[in-house]
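Sharing a structure below in structure tokens format, with a few things to ask.
With one protein chain withheld, the remaining protein chains of the complex are depicted in position.
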Amino acid sequence: MLKSVTSSGVAAPQATTGATSPQAKMVTISINGKEVEVKEGSTIIEAYYQSGLDIAHYCWHPGLSIAGVCRLCMVEIEGNPRLQIACNTTVVAGMKVNNSSAKVKDAVKWGLDFHLINHPLDCPICDQAGECGLQDQYMKYGQYDSEMGEQKVKKHKVVDLGPRVVLDSERCILCSRCVRFTDEVSKTHELGIFNRGDRAEIGTFEGKPLANNYSLNTVDICPVGALTSRDFRFRQRVWFLKNAETVCTGCSTGCNVKVYFNKEGLFRMKPVYNPNVNGHWMCDVGRDTYKFVNKEARLLEAKVVSSGKSQEMPAMELAKKLGATLRGHGTSAALVLTGSYSVEEYEAIVSYFKTDVGTKNIYHWINNPETFDSFDGLLFRGDKNPNTRGLLEVLKAQGISGSWKELVDGIGTGAIKTVVVAGPENQANFPDMKVKIAELSKVAKLVWLTSGKNAELDALTGDVALLPVKSYVEKAGSFVNHAGLRQQVDRVMTVVPGAVSLTELVDLMKEVGDAMTVKSTAATETVPAISANQIGQGRINNEFTLSRGVW
Amino acid sequence: MFKLSDEGLKYVKNELTRYEVKQSAIIRCLYRAQDENGGWVSPDVISHLSAVMEIPSAQIEEVATFYTMFNKTPVGKNHIQVCVTLTCGMLGGRELCDSMMKEAGCKKTGDVSPDGLFTFSKVECLGSCDTAPMIQINRDPYTENLNTEKGLELVRKLRTAGGAGASGKGH
Amino acid sequence: MAEIKYLSEHYAKPEYQTLDGYKKFGGYEMLAKALKMEPQKIIDEVKASGLRGRGGAGFATGVKWGFLPNNGEPRYLLCNADESEPGTFKDRVMMERAPHQLIEGMLISAFAIKSNKAYIYIRGEYMGPAAILEKAIAEAKAAGLIGKNILGAGFDCELDLYLGAGAYICGEETGMISSLEGLKGQPKLKPPFPAVQGYLRKPTIVNNVETLAAVVPIIRDGAAGYRKYGTEKSAGTKLFSISGNVNKPGTYEVPLGYPLMDLINIECGGLKPGRKLKAVVPGGSSAPVLTAEECKTATLDYECLAQLGSMLGSGAIIVIDDSNCMVDVLSTISHFYHHESCGQCTPCREGTGWMERIIHGIVHGHGSEGEVDLLLKIADNMKGRTICALSDAAALPVLSFVTKFRDEFEYFIREKKSKVRGGQIYAQISH
Partner (left out) sequence: MAIAIEKVKRAEATDTWYMPGILWGLLLTFKSLVLNLIDYIPSVVGVKKRQIMPTVNYPEEKYEYSPRFKGNHVLTVKKDGSLRCTACMLCATNCPADCIKITASEHEDPSVEKFPIAYEIDILRCVFCGFCEEACPVDAIRMGPEWQTPGVNGSEFIYDIKHLAYRPQLKGGIVSVLDEKERHEAGI
């Protein structure tokens, strides 16, 4: 089992708001002959989602306004001779709704046919294939031979809308989700639908590219392959990828994300709906946080440099050696921590230094003090660490309050002889990396725990040890976001087999023997029973995540 | 780079406050800018209007491309819009357009004639079906009750008027 | 029965365009009278008169006004002068000949629905009428008829002109509202209806030019006086725009319930010698076509035409004689709807294009068997599936033309030439 956080400072998960408001009055309606209770004032399409039923749609998205243009969410309402769209019709108590009748099915089939007559059907080269709304709907409602025998409308292909998004107008079904996103969520208004009728095309105006920090959300919400991500484009077919939910470590917001990976590594990240953290969205910067996890960027083996000789060794071996050196080292040892690690890891290493090493010289490395508290108003925060708050709370609970100046002075005077740095996972977020390396390398013995490769660290001479640690997808643990919400994540995959987490490192350093090491490794990676509830508070009530998902 | 004249700027500033929301001024300002830009809305025009009106350029582009009376390509001095819908179509509007185009030296609709005087468009119903077939030159009042001879005559007349510009109000 | 000059009494007089001329014939007296009435009384009077929207849908005007919520929000009155339905030109005539009649009608209506801001949305191509209206508005403003404290009755109303720029869809009331808000003229989802949330999400009433102008004689003669003309359910007179293969096309005012053939044969001087009537489109291009046989019994009112499966629409009557190829006529109509579809809803956006390409193919001799049925299927699945009625408007002519003149379509597909004109058909160039 995971050790529980002793700190009382970690805030309890906030009461969920909005979607699960306990005050919401319920009304009973009948969907496809089944009585269901839905919230008063919901639209019919929301009622379908709330009751876990399936309904065809493209333009409706729970995070955006209602457009009502795809005309696919047709339902039959008893007493109304005409089919109605479910997204713009509010439920009334006693309403009898049906989308399984032959009439609706035929309407949906035709609706799909209208979508497809000008669609190029180039699924083989389309990145969306495998997670495409058109493919899914076709398999579910279509399965017909198209009677379209005329020439298709030709439109622009492979248009760079911005640095991250590529447009294929021919595939576009003009659901306007992306345009509504830039108008309503990012409020940047780069996208528009130009021309009219079947000549209409999505586009940007020249000189105003889609370059905001949320642009890739348009790719996520695009139900077809019209918008594709420049980064992910053609790199992998989606059916070769597995996915798992975790928390983004790009900043202190802690957006709930899904990482997509295979044995070669991670390929992309997408947001997961959590009304208490990130809603439906995540930022583009956060989406890059898979890159430093992949093998190319990682330190694979431990490395020890002493008296000019460099030697590679397994991390475990180095850990045990370190344990021997550090035990009882006293106040001449110091520990530097960044906000990249989990609460559990902080607790382990801080208490190790306090009790086993015997020092309270533990310091917090803040990467960008000037912009630390900035916030873009939507999701992106200046504190580009996933767990600064968790670190501060652990330090507070352990009664540690050291300033960076003390450390620098200590190194200068020689009072501090050994420094252990739990370095940043995402080095790109630490512009002062070089400076700090120069500053810290003045110490007699430097131990740098890092997941990523770094040229400056490699170039260090003197008494230096580099030890590969696990990245956030390789371990279970919890992160406390800026608002004090503690989010537990599970291990996703192993990228560097030789790397250790800080908890494992502490166990190894304590020299409790191989048996214990194995046990502790297993313990860290066991998924605690509560995890499913703790990760992304409120997701249990998530009415918008069906097995199929909202594209 | 396109820039509105001083009067044009004044006109735009005035239109911006004329309606409840400033977006409502887009159509009139586009007309004005189109006139000042020789009859068409170039990307420059939209960038400039976006800056002057403080409205996202994509929104102005949306409006400019949605409505047919804004030309997205250069047009000749006389933009002749021939109605070809229902009644005019039945009574020879399409044939009229073709023969006028041939006379003016335009290969297809949307082309500017070699002398720069003519551009033809086939447009949808202009609301003068009793006088079919009929045309509108630029944004002037209609020229009605035409037939092939009258149409050819009109083209010749406009050509003779030449650089002076037969139609009064510009585009 | 014959033509009745009720609304258009003074249309022939050029001075009627000016304020002075208009006043000479009793202009703005009804405004003065109305301003002394209770607004609700005016609404009741209009309701009692049985006036129905003259723009196309034929919805009872008084009832529409009654939908306004009483929430103290500012209200808007919009005059729909975006007359773009092929075949329709009566509003243009009204605005050119009697701009003040429209202004007076609008001011009375604005007073009745307690609106202090009224707009006339005129289509961009109507530069002539727009100039006349602008002049008339300026005159009325100068005379204190528009603005603050009109005629000393304590009623304020601003009236302005808004110019469109060429989009049929802006004739749809929510499309018009979008356009007025400075957006693309794409119709908005209903509900909420404009009477509840329209222009700038405020309660808004949208009425046709002719509807608003007809309020003036209703105030003058009262509901009963107005009901003197027309039938029980279709009260009053209406201006009809007649075009096509008749000797005297133009705008004619007749009471509703007037026989269609009388209008064609008497008022419009019949067809060209030697020609036989083939079909009539009775209410603008979106109205289903009537065959010559059906025309014989048709009277010009909402009910009779609905019974015949068509509609009165905007009162645009297009007369088609036997020299026309119906495939060719339909090709111009379907081209129109393809060109004018706003592109918002998928069935309309894709369906109009698909139908046009099929008909275009038939006209060019590439038609294949089964396409007639395919057309019917497409049209059938476009009906009632979209936000606004453009999809229906595009589907109805296709359905009626193809069903009623199926032999011509099948002949064209089989023989690759027109049944009526042989090889003489204009092969439409796509543009």
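Labels for the chains are A, B and C, by order of writing; each one numbers its residues from 1.
Keep this in mind: contacts are C-beta pairs under 8 Å (C-beta built on N, C-alpha and C of every residue); 3 or more make two chains touch, one makes a residue touch a chain.
This is a predicted model, so every value here is computed, not measured.
Here the chain not displayed is in touch, across the complete complex, with A. Of the options A:Arg82, A:Lys103 or A:Lys157, the residue whose C-beta touches the omitted chain is A:Lys157. The hidden chain makes contact, of the residues A:Arg237, A:Lys295, A:Lys396 or A:Lys434, with A:Arg237.
Residue in contact with the omitted chain (choice from A:Met26, A:Val92 or A:Ile125): A:Ile125. Chain A residues in contact with the hidden partner, per the touch definition given at the top, are 121-125, 129, 157-158, 233-235, 237, 239-240.
The rule is short, and it goes like this: only the chains that are shown with their structure count from here on.
Chain centres here are Cα averages; for chain B and chain C they lie 25 Å apart. Residues of chain C found to touch two or more other chains are 167, 184, 339-340, 342. Each of residues 193, 195-196 in chain A touches at least two other chains.
Note for the complex: chain A touches chain B at residues 189-196, 203-208.
Residues 43, 46-47, 50, 56-62, 65-66 of chain B are the ones that touch chain A when the two sit in their complex. If you check the complex, the residues on chain C that touch chain A are 167, 169, 184, 189, 191, 338-347, 349-354, 357-358, 361, 368, 374, 377, 381, 384-387.
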